[in-house]
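Heads up, one of the protein chains got dropped from this complex, but the rest are sitting where they should.
First chain written, first letter: the chains are A and B, and each begins at residue 1.
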Amino acid sequence: MSKILYYSNLLKTGKISSSELTKIYLDRIEKLNPKLNAYIRVLPEYALAQASKCDEILSKDKSSSPLTGVPMALKDNLSVVGLHTTCCSKMLENFKSTFTASAVKKLFDKGAVMLGKTNLDEFAMGSYCNTGIFGPARNPYDLEKSPGGSSGGNASAVSAGIAPYTLGTDTGGSTRQPASYCGIVALKPTYGSVSRYGLLTLASSFDQIAPMTSTVTDCAIVYDAICGHDPDDMMTFKRKYEPTYSQLSGEVKRLRIGISDDFLSSSSEETIESVMKAVDFYVSKGAEIVKVKLPHIKYALPIYYILGCAEISSNFGRFDGIRYGYKTSLQYKDIDDMITKTRTEGLGKDIKRRIMLGIYFLSKQNYKEYFQKASMMRNELIRDFSNAFETCDLILSPTSPTSAVSLDFTPETIVEKYYADACVAPANLCGLPALALPCGIGQNGMPIGMQLMGPNFSEGTLLNAGYAFEKECKPELKPSIGVNYDL
Amino acid sequence: MLTREEFNSIAEYALISFSDKESLEMMKDMSEVINFANKVKEAHTDLPTYKSRSISAEELRDDIPGECTPVDLLLSNSGGGEDGFFVIKRRGKNE
Partner (left out) sequence: MTYNLVCGFETHVELSTKTKIFCSCPTDFGDEPNSHVCPKCIAEPGTLPVVNKQTFIYAIRAGLATNCTISRIVHFDRKNYTYPDLPKAYQLTQFTEPICIGGHIKLDSGKIIRINRIHLEEDAGKLIHRGEYTFIDYNRGAVPLIEIVTEPDISSISEAREYLEKLQLILRHIEVSDCKMEEGSMRCDVNISVNKTGEKLGTRSEIKNMNSLSFIEKAIAYEYSRHVSAIQNGEMLYQETRRFNESDGSTSAMREKENAQDYRYYDDPDIPTIIIEESFIESIKRSLPELPIDIRNRYLNIGLSVSEADLLIKYKKVADYFSEAIKTGDPKILSNYILGEIFRLLETEAKKEIFDILVSPVQLSSLSNAQKSGKINAQLAKKALSEMLKSGKSWETFISESDLQEISDNELISYCKEAIENNSNALSDYLSGKEKALKAILGYVMKKTKGKVNPEKTEKLLIELITKKG
């Protein structure tokens, strides 16, 4: 059942005030966060000030948005004016944003209350939420396991009940994979449907802000609140955004669900089993299963890394310590030397590697073979999906090949880690919306997640299909730490 | 395999320095990823390069002045600046 609607009802019927609700969450955070490290910055004063304003609004206007007075958390790469936005990096450890992200502003305008900023892999690059400067976040189902990355803090917080909902960012699966690891819901929207203004950019043509929530209904409510054209982001579409909340009927008869072997091939047995059970559910409700082929999917990850690294290398040039950010304290012989020392000390190893690779792929001698080729192949993949969506309404797949891995887990090779993104990265590459939700329980009670991916602007269809499943088949997950969501 | 020369040139553009040990490690990691990326070379395509979606020139922003950031706020993340300027010391140590 929708947490947001549940709380909103309590607030509007006066059973609890926003300040009280916020205080409850702050207490929970105080108790549980030391174990989870989901939040890297809790802001009690800020939250309570917002909550009291909401109480004023709620006392006069019962028809305000369901988000009014309900607390939430933001991934620490989303800017809020006057507050630190660190991206869990030494480079921005003491940096304070001078403006608020558009999507966040939309939530604030609707009366959202911000409890604090959550943990992420440094600069949102990573799959296990263990590269940030504030230490790793932990999975509420098993504290030795990763909550996923890069939005691991978000997933951990929602999963453990210390944030009703959060906003994360998804560049190559960074909200969907953590959602799967922690048994929660995440929706990566169609590229261009949510403003990126104020999202500290990683890869410009892949990044999207994504709601991460307990239920599908909550995802729909939050998405409806943050989507829309923004004059501050030229890539957002000007169109009519139909509210997805009103499309949650639970009706999936004659829904055409595509399945691709490519997405199943690298997954663990238990993952495949859970996903296939979901398929059975949909069939039982009158949906059709269609086999789809994506001929170029095997190139998806190389393309994603070439283009992603290239964009990162260009976006990160600005971190030189001159206008903001970390500044070296060592002696230097000229400006370039100062900048070099600053970047060498301020940026983590993963960042450095992607910057280096990006420069390689964009350099004169390599541009044609790598960047340009990858760009052409990107169109091939877009066409593959476009063709597939002529025969089906959405594609169902696992999110991650396995359930959550141990925080100690170090892949043998870098590339081995990349293969874990095989199901989630294509959506970023092609700008497609994708919903991740829990579909099963693996060994040791760890959550297993599935993904529903659709054509541009099919959020309504995806959320409805997810809603249908969640209504009847939501796995009974029990985190080892955390609280249930009744008050 | 990435050559030492290529690596040094890239590091110069990246404005990042590596110790000898770090260089070797980074070169190895990079070579692994480049190898992985080489997969695109096998692919054949007739499609043009990806072009972002398009808008009309009519839809561009109107030429109306907006608000600027107060200088103090602007400089607050860089240590305050001096007399309204961002300052860098060209050699020596950051103060």
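Side notes on the structure shown:
Rule of thumb we're sticking to: a contact is a pair of C-beta atoms (placed from the backbone, for glycine too) under 8 Å apart; a residue touches a chain by one contact, two chains touch by 3 or more.
Values in this document were obtained by computation on a predicted structure and should not be read as measured data.
Summary of contacts with the chain left out: across A:I57, A:M235 or A:L264, the touching residue is A:M235. The chain omitted from view is touched by exactly one of A:K31, A:K298, A:R318 or A:K478, namely A:R318. Residues 13, 15, 49, 51-58, 60-69, 71, 74-75, 77, 81-92 are the ones on chain B that touch the missing chain.
Residue-level contact of chain A with the missing chain is found at 79, 85, 87, 92, 97-99, 101, 196-201, 204-205, 231-235, 310-311, 313-314, 317-320, 322-324, 335-336, 339, 359, 362-364, 367, 371.
To be clear about the criterion, only the chains that are shown with their structure count from here on.
For chain A in complex with chain B, the residues that touch the partner chain are 95-96, 98, 192, 205, 231, 234-235, 237-238, 296, 298-299, 301-303, 305-306, 309, 313, 320-325, 327-341, 343-344, 347, 352-353, 355-357, 359-361, 363, 369-370, 372-380, 382-383, 413-415, 418. On chain B, the positions that touch chain A within their shared complex are 2, 6-7, 10-11, 13-18, 26, 29-30, 32-41, 43, 45, 47-50, 52-53, 55, 59, 61, 69, 73-74, 76-79, 86, 88-94.
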